[in-house]
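Every protein chain of the complex appears in place save one, which is left out.
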Amino acid sequence: MKKRKFGLVLSLALAAGTILGACGNGDKKDEGTAKDGGDKESKFSVAMVTDVGGVDDKSFNQSAWEGLKAFGSENGLEQGKGGYDYLQSKSDADYATNLNKLAREDFSLIFGIGFKLKADVDTIAKQQKDVHFGIIDDVVEQPNVVSVLFKEQEAAFLAGVAAAKTTKTNHIGFIGGMESPVIERFEAGFLAGIQAVNPDIKVDVHYTGAFDKADLGKATAAQMYSSGADVIFHAAGGTGNGLFTEAKDLKKKDPKREIWAIGVDSDQSGEGVVEIDGKEHNVIITSAMKGVSHAVQDISKKSMEGNFPGGETIVYGLAEDGVSLAPINEEVTTKADIETAVKEWTDKIKNGDITVPGTLDELANFKAE
Amino acid sequence: MDYVIEMLGIRKEFPGIVANDNITLQVKKGEIHALLGENGAGKSTLMNVLFGLYQPEQGEIKVKGKSVKITNPNIANDLGIGMVHQHFMLVDPFTVTENIILGSEITKGGKIDIKTAEKKVSEISEKYGLAVDPRAKIQDISVGMQQRVEILKTLYRGAEILIFDEPTAVLTPQEIHELIQIMKTLIKEGKSIILITHKLKEIMEVCDRVTVIRKGVGIGTVNVSETNPNDLASLMVGREVTFKTEKIEASPKQEVLQIQDLRVKDARGLPAINGLDLTIRAGEIVGIAGVDGNGQTELLEAITGLRKSESGSILLNGKEIRNFSPRKVTESGVGHIPQDRHKHGLVLDFPIGENMVLQTYYQKPYSNGGILNYKEIYKKAKGLIDEFDVRTPSEFTPARALSGGNQQKAIIGREVDRNPDLLIAAQPTRGLDVGAIEFIHKRLIEQRDNGKAVLLLSFELDEVMNVSDRIAVIYEGQIVAIVDPKETTEQELGLLMAGSKRKEAGE
């Protein structure tokens, strides 16, 4: 009796599987014909693979995804296959699988967001020669890969100027994610900017070792604020969200205290809003913006127009509008002062009057005038 | 008739076996009713049916004349049925009161009202002469006291009918005596008792009537006043049983074990053995009698290498083995039937066959260059299982699945087979039924007759007196007397065990 029941269940399950399977195949076929018979050439599609941060990291990955979304809606693409899409990576091992998956789904251009994907983009670009790839923040020398670098140090330099013009305690903090060339550019630029305004300012530098640990960011920020720093800049992705939380918490406790933070990658001012006694405050002075969004859109556009800059390394700096400083917070008393200084340094950098150091070695030899 | 409990025609099956077949048990109000049967006869199953842990396939249960369905222990509790388990169900770090109220806590505004509970526990304790301190922690009180806590637990929940499951298995003679007094008090106060046991002496001493089951079948109910231990034993086993262990006179030869001035500390670092001397010769059985906790365990552990001793000497065949590792002691020619067969004697999750080589697995032919030879292992196991009449479906059955008696037979087979010069048997018959006890005693005497030295530790005075050739009484870590079992009495032994100075007995 029992056996027969089990048999029935089994056969039902099998039947269901077959039917579903058939449906699945049917769908695929439809899409296939649409793609083949239709405008395959003109149908441009683009996708990206995040690093472990994910598209809601309020930073780097999110910025890239927003760029793709903007590009998609501008050009009437839909999210999904044949339009624009992203895949999120849960571990380092997923980068290759995700990149490969997108290549297999015939996306025309695939971005790897972050230097962590460099090795996998390199390998897969060799294997999938017909697909175009983009790597952000690192260089892959393959004919079908465009490498995108930013002069983060230039935006960070301006952030440093803003920080130095804001601090009352002459004590500033820097929170890095993991030590890497990119974050080093942020650090070197930031330190140079501070130094340019006032070489006597004390700067605490700390690396948390992770881009996705907000708790670590909060703890580090707490330690820096309590030791006297009143402005902290982070280049630590999701970890930096902990900095904002800590700054807001402190502000709430003591609204009179000068507590400031500086955001990174995108304009993070939305993260700094804190309501005290019915009044909104914002603890974020400004953000060192890295135009990942802009770069992604720019390359997608070129690529769609048939001008994919394969094999090239494109460097986005202040001059190319690839990096910039977000608008200065109204609450900062020295706002006008900062804006003047920022304007002045921006011009100098754009004109090539000074070269902002991109490494700590360069920083050692750096002299503002 | 005025029955408080009637179980009529109960049948309970488990896959493959009928544990209870048409058993009828009727308990009168105010009586102590024994439920007698060998291990595995189905006593516990029947009581678990009554307590609501099992559902019977057939039969009817009536409580105070009313037909009831007991589907879980809570219903049994509500009907006034309480069970004093053989293995206590107590939380060690909790106090007596906390254990008693566990599951039926009185709360006052969300907080446990421990004061009221303590008062109530005190009252009950006094009423039945239990003398339990409601604030003592379980871990600090003796086994006998713990059992009283179990009794209190059932009384606290308003039990009218108390089931005692093998209550004397873990008790010393004194504690047994006190327990019997408690039972009598309970009856006087109007309770009824079902006593699960296989000890005929206890039945004769306290019970009014006895229901016998054998191999799952009800044999019948008799009045204790109209029967005798021999009749009960044959009812239980189904054949004639001899009580006196038959043995020829011992002929002791050379000294096998010589212990001199041995000092051992217990687990808490307190002295447990204080300058103990003991000699055992080839061809004799020396029994150790004593109240539990007087250093018996530490003595055996020191001999077998499980516990380091402080000083003294232990000579085996003239060679020092003190503070040898257990393996070296074993290899020197010591066999050990441990007190707790589940804890020390067997790896319960191993097949019984693999348990047969627990000390010898690394030797040839069982192991060759580190690779086990299962063929040899199971060949050996099969031989021992047959020789020692271990009843098991196969040698591949996990040891856990065997009954206590068969587990013990397996251990004895294993130890005897290694042919040790000294065989230590610690409580070898604990919890076993008459048939198995008889078998084990025969085997011990056989070893003696083969010229081996046997050290027997038992808390059953009967056993010590029956089997031993000499009895060494242990008290506070010393042998305080050596007596001849033929010339001593239980009373004398009891006094010696309680520490009264030995006068002229024996020698």
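A and B are the chain letters, set down in written order, and residue numbers restart from 1 in every chain.
Please note the rule applied: a residue touches a chain if its C-beta (ideal position, glycine included) is under 8 Å from a C-beta of that chain, and two chains touch if they have at least 3 such contacts.
The rule we apply is simple: contacts and distances are computed from a predicted model.
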- According to its UniProt entry, is the unseen chain "ABC transporter permease", "3-oxoacid CoA-transferase subunit B", "Nitrogen regulatory protein P-II" or "3-isopropylmalate dehydratase small subunit"? "ABC transporter permease"
- Which of A:Asp57, A:Asp85 or A:Asp265 sits in contact with the chain that's absent? A:Asp85
- Task: Write down which of A:Asn100, A:Thr220 or A:Gln268 is the residue touching the left-out chain.
- Result: A:Asn100
- Note on the structure: Among listed residues A:Ser73, A:Gln127 or A:Thr333, the absent chain is touched only by A:Gln127
- Item | Sole contact to the chain not displayed, among B:Tyr3, B:Phe94 or B:Phe350 | B:Phe350
- Item | Residues of subunit A (touch criterion as defined above) contacting the omitted chain | 2, 20-21, 23-24, 27, 52, 54, 80-81, 85, 87-88, 90-94, 96-98, 100-102, 104-105, 115-116, 119, 124, 127-128, 177-181, 209-213
- Item | Interface residues of subunit B (partner: the chain not displayed) | 15, 57, 304, 306, 325-331, 336, 338, 343-350, 354, 358-359, 361-362, 366-367, 370-372
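Convention: only the chains that are shown with their structure count from here on.
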- CA centre of subunit A versus CA centre of subunit B: separation in Å? 72
